[in-house]
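With one protein chain withheld, the remaining protein chains of the complex are depicted in position.
Each chain gets a letter, A, B and C, in the order it is written, and its residues are counted from 1.
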Amino acid sequence: MKVTIKYFGLVAEAAGKNEEVFNFEGTLTSGELKNKCLDQLSILDRDSVQVAVNQNLDDTIEIKEGDEVALLPPFAGG
Amino acid sequence: MKVTIKYFGLVAEAAGKNEEVFNFEGTLTSGELKNKCLDQLSILDRDSVQVAVNQNLDDTIEIKEGDEVALLPPFAGG
Amino acid sequence: MKKVFVQGAIPPEKIAQSVANHQSKTNIGAHSIFLGQIRADVVDGKTVAAIEYTAYEEMAEKVFHEIREAAFSKFDITCAHIYHSLGTVKIGELCMFVFTSSAHRKIAIEATNYFVQEIKSKVPVFGKEIFEDETHQWKVNN
Partner (left out) sequence: MKKVFVQGAIPPEKIAQSVANHQSKTNIGAHSIFLGQIRADVVDGKTVAAIEYTAYEEMAEKVFHEIREAAFSKFDITCAHIYHSLGTVKIGELCMFVFTSSAHRKIAIEATNYFVQEIKSKVPVFGKEIFEDETHQWKVNN
């Protein structure tokens, strides 16, 4: 399955890009997908990175083809 | 003893003036003086009127010559 | 001691000006502002057109000063400004402007809240609500 993953803030900086197409076989939850992505990056505090699927924070949902997945470092708005 | 009493808001309106000189014999607390003043006026809710002596709210202090006494209806600032 | 009372309504430009004056204070992270605006309340079918404010000015300025002192000792704020109208303020116009600044948001918000509550309950300001038919009633804070 192919999924496009959006990177933001320090995740985008660590990845050196704003998005990436990720290929995988079988099924993955959003949390598992997040960990696979972060395995490739040098991010110290992995727990501080949240995953959003179709613009909702959720690390337990099963990823489907065409989902919009985003890795979000700590929020700093305001 | 002679004391000048300042009236504000609805008290001034009821009195038809902003201040008045009050004469009395012996001693009076500020609360007693307030009641004597209000006896002359038609104010329904006397408890809502506070008395200040030298710019401090106090209805128990003994009035001295030269004190600045004020009768203050409910506050409406802000 | 800066004067709190201003004659008539507070113009919105005063808010922009006050905020702009703080842009050089780079230890500030948060401003909290409260504005009182005159409502067209309806009482027994009559609509408020304006409030005419009077005050026991000498005592009021003293109490404003005491509230400021207490606020600065309670809250770690960098600045605090208060303005209150005297005289006639029409509906839709501003009668009070409280402005506090702090490094951190919670402190600024709590301080402004404190100022507003203290002013409402402790400062001898009186308000005559003038109806459209020129009758009036005396306002009481809840």
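Everything that follows uses one rule, which is that contacts are C-beta pairs under 8 Å (C-beta built on N, C-alpha and C of every residue); 3 or more make two chains touch, one makes a residue touch a chain.
Everything quoted here is computed from the prediction, not taken from an experiment.
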item	value
Chains still shown that are in contact with the chain withheld from the display	A, C
Option touching the unshown chain, where C:6, C:35 or C:140 are the choices	C:35
Touching the absent chain when the full complex is considered, from A:23, A:42 or A:55	A:55
Absent chain, residues of chain C that touch it	12-13, 15-17, 19-20, 22-40, 91-94, 101, 103, 105, 108-109, 112-113, 116, 120
For chain A, residues in touch with the removed chain	6, 8-10, 13, 48, 52, 55, 70, 72-78
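In this text, only the chains that are shown with their structure count from here on.
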item	value
Geometric centre distance via CA averages, chain C-chain A, whole Å	48
Between chain B and chain A, distance of the C-alpha-averaged centres to the nearest whole Å	71
Centre-of-Cα separation between chain C and chain B, whole angstrom	26
Shared interface positions of chain C, touching two or more other chains	none
